[in-house]
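The complex appears here without one of its protein chains, the remainder shown in place.
Presenting chain A:
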Amino acid sequence: MEHIRTTKVEQVKLLDRFSTSNKALTGTLYLTATHLLFIDSHQKETWILHHHIASVEKLALTTSGCPLVIQCKNFRIVHFIVPRERDCHDIYNSLLQLSKQAKYEDLYAFSYNPKQNDSERLRGWQLIDLAEEYKRMGVPNSNWQLSDANREYKICETYPRELYVPRIASKPIIVGSSKFRSKGRFPVLSYYHREKEAAVCRCSQPLSGFSARCLEDEHLLQAISKANPVNRYMYVMDTRPKHRMQSWWATQKDIGRIIVRISSKIWNDEKIRESHEQKRLNAMANRAAGKGYENEDNYSNIRFQFVGIENIHVMRSSLQKLLEVNGTKGLSVNDFYSGLESSGWLRHIKAVMDAAIFLTKAIMIENASVLVHCSDGWDRTSQVCSLGSLLLDSFYRTIRGFMVLIEKDWISFGHKFSERCGHLDSDPKEVSPVFTQFLECVWHLTEQFPQAFEFNEAFLLQIHEHIYSCQFGNFLGNCQKEREELKLKEKTYSLWPFLLDDQKKYLNPLYSPKSQAVAVLEPNTVSFNFKFWRNMYHQFDRTLHPRQSVFNIIMNMNEQNKQLENDIKDLESKIKQHKNKQTDGVLTKELLHSVRPESPTLKTSLCFKEQTLLPVNDALRTIEGSNPADNRDVSSVGKGLVQAPSRPRHRQLAPRQAQ
């Protein structure tokens, strides 16, 4: 609160960034402890959560006022014009402070209260049980067991407590291997394919440096390949681009000698307590460069494979470029496509997808186990493992299954959500849209297989919304250990039960589980199957979206069908009942009609309205959508297009102290 100087500014204008006419909405801007709120003259509210704000920019003063441009992490961009510069400056300063918190305890999740008691909260957190999930996969079994090596986070701080490893891998082997792997992230099970008895494992890069070896690590990999009774060889997928690793090797040979020479000096400074000279040198080399990959000669039965996914920095600047291009007003088709090309974004998406397909093929066709790693094994590795599991297992394509997948491969295995999403005011170089890419890959799959997923696009968007919102505890922190220290389960709420409660909004009406029950998805990654995801990157630019939604109407029809069928059943059973009870059975008309008072008027009720296409304005959404009655493109206002009906909102989710 100490950051808020001005809580209310009147006569503020809100500009639409894609409208060609310069019509603006005038309204009042409120600043609350958690939200920025704009209420226009039609009483339409726009809520912006402080945590969603990526950047605030104050532009040069104009005749109509002081422009304030706010860019959000969920790709909303708002352009306010504040009449007085003083107010603008106050708000600007407040937002700068409020959008960047230094401590976890200041995040929204710790103050958010959805009116649940403690037992409900606890049940919410227990909704997703990973032990249950491993049981579903079929582990532990004769080849895989639960290891207690990391029970106290002693071996690896960024891994969860429960880890599954090959039964024949003893604790010393695990410990030895973890010392050889970056951040101690040794190879563990991520997904077990029950039918093929093949495993997807994950780890971080080996600290092999100058062709160093680690026998324990070699043993562990051997144990993994032995745990597959069908196929003795396994794939090791390095998700980094080959050319980068090779150029690193080239320079490494030269600088290697230098490092050897200076290493003894550093040795004394750093006081590394390792006896073996060779190991010491390796640690040095890796500290210097931090890279390495398995040497096929040292490991028996492995097939090494690079798949080229770029690092977090490349991805960050790629998205940056993409957003710059898209934000251009009056963009021409050619500029759009050349921008799309030069940003490289779709190329990166394709690379992730290709990697997941490689993994799937290795398991399905060759029946081989796969070990996936990148550098630290928490970004690209998570992408590939989770996407591969999604292709392999139809369970993950359900709403609940998808939550489990995120809990397993992203949250529990230590994808650094807080750093990647910039929850706190920390190093901007650690921010990267890795998880967004994963969601986009899933979206591309839903486009290619419209019937394979239980959930729809809105579900993906909602999840994306909340990895940044800091409203729920799930995505706070960088690893499980940190989350436990923050006592998130006691102090915050879990997102999943809220999503499940609203399940109806996220259902895909075309989902047909029967035809897809066992099917492994085989997406086609030919270039033209990748499209720009407008509903993600322009989710708040309503003028760009289709004006009618097929999903909504089918959803409604489906629901109505079900209701009608139930009614029919109900009526039939009643008739039967009556016939049985008394042959002179009397069934009053009133009784029959009371079963379903509302007649099928649905078809007409939806047709003329401009609909909200994505259920963005529900209770969970932390912000409100922009005004739908604004301008159509080509400077024409869709006068005929009736404004969307106002939607119910749960007030308590958005505190309005400022009023």
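As a convention for this text, a residue touches a chain if its C-beta (ideal position, glycine included) is under 8 Å from a C-beta of that chain, and two chains touch if they have at least 3 such contacts; residues count from 1.
One rule holds for everything that comes next: contacts and distances are computed from a predicted model.
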| item | value |
| --- | --- |
| Listed names "Myotubularin phosphatase domain-containing protein", "NADPH-dependent diflavin oxidoreductase 1", "Gamma-secretase subunit APH-1" or "hydroxymethylglutaryl-CoA lyase", with the criterion being the UniProt name of the chain not displayed | "Myotubularin phosphatase domain-containing protein" |
| Omitted-chain contact residue, chosen from A:136, A:226, A:321 or A:547 | A:547 |
| Hidden partner chain, touching residue among A:161, A:244, A:347 or A:361 | A:347 |
| Missing-chain contacts mapped onto chain A | 18, 326, 331-338, 340-341, 344, 346-347, 350, 448-452, 509-510, 512, 515, 524, 526-532, 534, 538, 543-550, 553-554, 557-558, 560-561, 564-565, 567-568, 571-572, 575, 578-579, 585-589, 592, 600, 603-604, 606-608, 632-641 |
